[in-house]
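One structure is given here, and the rest of the page talks about it.
Missing here is one protein chain; the remaining ones are kept as they sit in the complex.
Up next, chain A:
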Amino acid sequence: MAEEVSSQMNSLSISETNPSSSATISLVSGDDIVFKVEPTIAKEMETVQSFIDETDGKITTIPLPNISSHDLPYVIEYCEKSIAGKITKEFEAEFVKKLNNEEVKELFLAANYLNIKKLLDFLSQVIADRIANKSVEYVRRYFGIENDFTPEEEAKLREELAWTFTGVDPDDEDEN
């Protein structure tokens, strides 16, 4: 309940900062929270923009069932910075600091769904940085993947891939 209220406040504050209400686009998250954004933000989201184009701009309320009200503000924030040309190393570092592993994955899915190439590339790099040089077991846990090799198959493959091994970093504490 508290979460819902804070999300609504979030959406309120966003609509307040964008007063030109006639032209705004309403993005509806999977849990039915409405986020009003400038059309320029929608342009950054190819999926949304193509939806608007298809209906000749008549429809300005766009349901995004795959994206939660928790993730959408992050996406909007990134798009706003991107339009303002303010995606700096510092911004990216700050942005990513706020996100735990689950959120990074959720946002990656959202960026893919909305087709925002810059955000997708950025999050790919973030995910890559978080799994780089970790043990195979850690990466399996990170993505929630079952090992479907038999022990014999795995041993054989480990031998084949011996050339790829460098030092393995200690695993981070799992967050989930």
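Couple of notes before you dig in:
Basically, a residue touches a chain if its C-beta (ideal position, glycine included) is under 8 Å from a C-beta of that chain, and two chains touch if they have at least 3 such contacts; residues count from 1.
Everything that follows uses one rule, which is that contacts and distances are computed from a predicted model.
Note on the omitted subunit: UniProt lists it as "F-box domain-containing protein", one of the names in "Exosome complex component RRP45", "Trafficking protein particle complex subunit", "Glutamyl-tRNA(Gln) amidotransferase subunit B, mitochondrial" or "F-box domain-containing protein". Touching the chain that is not shown, out of A:83, A:99 or A:127: A:127 (per the contact rule at the top).
Chain A meets the missing chain through residues 102, 105-106, 109, 112, 120-121, 124-125, 127-129, 131-133, 136, 139-140, 143-149, 154, 157-158, 161, 163-166, 176.
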